[in-house]
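Yeah, one chain of the complex is gone here, protein chain that is, but the others are all in their spots.
Chain IDs A and B follow the sequence of writing; residue 1 opens each chain.
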Amino acid sequence: MKLTLRVWRQRNADAPGAMSTYDVDGISSDMSFLEMLDVLNEQLILSGEDPVAFDHDCREGICGACSLVINGDAHGPERTTTCQLHMRSFRDGDTIDIEPWRAAAFPVIKDLVVDRSAFDRIIQAGGYVTAPTGSAPEAHATPVPKADADFAFEHAECIGCGACVAACPNGAAMLFTSAKVNHLNVLPQGAPERETRVLDMVAQMDAEGFGGCTLTGECATACPKGIPLVSITGMNKEWLRAARRVAKR
Amino acid sequence: MTDYVHYTTGEPVLDTKAPSGPIHERWDKRRFEARLVNPANRRKHTVIVVGTGLAGGSAGATLAEQGYHVVQFCYQDSPRRAHSIAAQGGINAAKNYRNDGDSIHRLFYDTVKGGDFRARESNVHRLAQISVEIIDQCVAQGVPFAREYGGLLDTRSFGGVQVSRTFYARGQTGQQLLLGAYQALSRQIAAGNVEMHPRTEMLDLVVVDGRARGIVARDLVTGRIDTYFADAVVLASGGYGNVFYLSTNAMNSNATAVWRAHRRGAYFANPCFTQIHPTCIPRTGDHQSKLTLMSESLRNDGRIWVPKAHGDTRAPNRIPEDERDYYLERIYPSFGNLVPRDIASRAAKNVCDEGRGVGPGGQGVYLDFADAIGRMGRQAVEAKYGNLFDMYQRITDEDPYEVPMRIYPAVHYTMGGLWVDYDLQTTVPGLFAIGEANFSDHGANRLGASALMQGLADGYFVLPATINDYLARNPHQEPVTAEHPVVQEVLAETGDRVNLLLSVGGDRTPDSFHRELGELMWEFCGMARTDAGLRKALERIPQIREEFWRRIKVPGTGEEFNQSLEKANRIVDYLELAELMCLDALHRAESCGGHFREESQTPDGEAARRDDEFGYAAAWEFTGTGTAPTLHREDLVFEYVHPTQRSYA
Partner (left out) sequence: MARTMWDSSVGKKTVMAVSGLIMLAYLVVHMIGNLKIYFGAGEFNHYAHWLRTIGEPFMHYEWTLWLIRIVLVVAVAAHATSAYQLSRRDIKARPSAYVHAKPRASYATRTMRWGGIILGLFVVWHVLDLTTGTVHPGRFEHGHPYQNVVGDFSHWYSNVIYIVAMLALGLHVRHGFWSAAQTLGVGSRTRDRALKTLANVLALLLTAGFIAVPVGVMTGVVS
């Protein structure tokens, strides 16, 4: 395959950026999208140009590092991560636009690399169970209904890639935040901190400069792990419950 | 032959911290004998932790909970992305919830045997004991393990064992356990007890007066190279499988932290013990940048086969039952498809070498779910393995519900690593190594679902107990500052190395060297090794190294986000480590576990150990790049599990 790539190039956080055009040839349809970028970068290094910076690590769809907007879609046309997108999803002669995640809370570091530390701070605000090492009771002491365990798991699958924020027209982190709130709040182990968790995490999410939810559903469509939109509904419910309860205290 | 093949032999290395007495009492004994640090004094102690995977994340969180001031590093943009996240299958624990005859002793026995009698009994027993606590800890953190309808935890079987002791969270157990540790760490970061430095890579170790006192690290965003000081340094930087270029490791997983520590005096043990995982997706071409594992749990229900006839190119569904060779079930009737990884990998290689491999290039065998789907129904198979099947389909564009999967072995895990004593301390006082970065618990072959167990055991339970002893015995260390001449020297060396990489301005990319080295290692230090092959590799590696420094081209500068520079810098270390791996493989003229020397096999082609000669862990001391290292033997004593020829037939 022969392709034309239009890639966002930006030297650093403070420099202005622009799209640059590159041609790549000899792309096999079995290549992953990132392997195609590897080919481009090898080419750029040898021609004395700066290779394109992009985040990637596990390349098996689980670490959440890769983060490209491809032809306007977070992670590209398939519902998966960029690293699991293969070139068979494209055709010979295609022009492909590659941009970084765009959100005020995700400033660009270089080219296609953005700073997602805001997500870490949301987790730090309450996305945990206070269970210091050594304090745990026997694992079978508290049975968890299978339905609840499955519900928790489906939300815990979030890989923190930020596609939801990138796809949201409001740059909102509601889906990310709600995934963790739902995961922990449904479990008996998460119950003691149920209220403070959701209130603190939402407050941190707001403080990071993410937008609000207008329920466009773009986040859930882009999510490579299939976290559903109704996850946000669940968090709203938890938030209202918490606001009421905390007010009563 | 060049001089590089040679090595000198030094004094045996002794594990001075290993307690004696009945094996099940040793850990309690050690914990009791270890000195404690007064809680009020703990915050005066700084501990550096490098890496945020299962071992590093859990260690950082636990040390901070205990009151230490933790300074932690990871090269990823977030501690949540460490490669432990990619572990799929599960975590072992001797809970015996199934009432199927499991016990701490059986887990201990299975692990020592699975490791082909090249691990330390005391360590392995401790691991088995702690396994039980790990599950409790993780459940308390909200890790959503798979459960049965009664609300209790579900388990499944893994290779090399006959009990069902593997706890799992669909095919994402590593992810869920890592997020548990990450969340615990996050709590400590928020509390101000952990100072987290993401996108910061350790480039060297600072050793002052014979003790590890800090590290040199590069901020990957600004390029700034800085020093960080502490009372103890913990390396939890993972394995070195990326030496092979193609492996199941993450693209940026690297050996720099452990190799730099080795150069500063920490012995490197059993570097040739690498695990080749039998169930990976075969490579599709030269563009391949990494290999993807399909969880070993698939071997619970999938059946492995190749055509009986050589060069049979019919579609798998058109090959009749009686023309298929379910070779694992045939050769190993009692364990069948669930033999340990090293055995399954080698068997796959053998049938492919015979010319019976399937798929492009004949480098693959079938993993067939037709029987399982017939027996359990498609829905049940989907519930159990759905995400793995999806992943397979995305990568290969083949539907595993219709066509058998094709799998082939790939480099997955490194049992070797920094030599540590029972306290997980390296030969550099104050330098600890945990998780895959150390060599301790898996011997010559790791059983499935044991890496997660070891990482969390080290991080949550072992290190936090043993590091106390070191800190309590060294309460008032001289403060180290950046002005210290040793620090200045290390800093200058690091800066020089980076500048040198940038200044060569050659005509080859970092990846081209990495790929060349990887192919060499896979060919000569991969699944089967020979004296001649290893000698050839040992001759070739210094040549590649020389060429590297002549022809490497790293664009950009050191004062910016520069991924090519990061890569090149890691390759420098791979080029030295690869040599030690080959030397270790050459010196160990026996087969054991993942290390298969063709010269040493039983008449039916199984690995033949030579306990009298090689019943030791080989701890190597660095003497200089390209100069003969010194071998220190740690003799292994087996009091409880007596070495026998492993039999899974």
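Following the convention adopted for this analysis, contacts are C-beta pairs under 8 Å (C-beta built on N, C-alpha and C of every residue); 3 or more make two chains touch, one makes a residue touch a chain.
These numbers were taken from a predicted model, which means no experiment stands behind them.
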Chains in view that touch the one left out, judged over the entire complex: A
Per the touch definition above, residue among A:51, A:160, A:211 or A:224 touching the missing chain: A:211
Residue of A:53, A:66 or A:199 in touch with the missing chain, whole complex considered: A:199
Footprint left on subunit A by the chain that the document does not show: 6, 8, 19, 69, 71-73, 97, 99, 102-105, 168-172, 199, 202-203, 205-206, 209-218, 228-230, 232-241, 243-244, 246-247
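Here is the rule we go by: only the chains that are shown with their structure count from here on.
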CA centroid of subunit A to CA centroid of subunit B, Å: 27
Complex interface listing, subunit A residues touching subunit B: 11-12, 28, 30-32, 34-35, 38-39, 41-42, 44-46, 48-51, 53, 55-65, 78, 80, 84, 86, 88, 109-110, 113, 115-117, 119-120, 123-125, 127-140, 142-146, 149-150, 152-153, 156-157, 159-160, 183-184, 187, 189-190
Touching residues (chain side subunit B, partner subunit A) in the complex: 58, 61-62, 65, 76-81, 83, 85-86, 95, 97, 133, 135-142, 144-153, 169-170, 172, 175-176, 179, 182-184, 186-187, 189-190, 196, 198, 221, 248, 250-253, 284-285, 287-290, 292-293, 391, 394-395, 397, 460-461, 464, 507, 509, 511-512, 553, 555-556, 560-561, 563-564
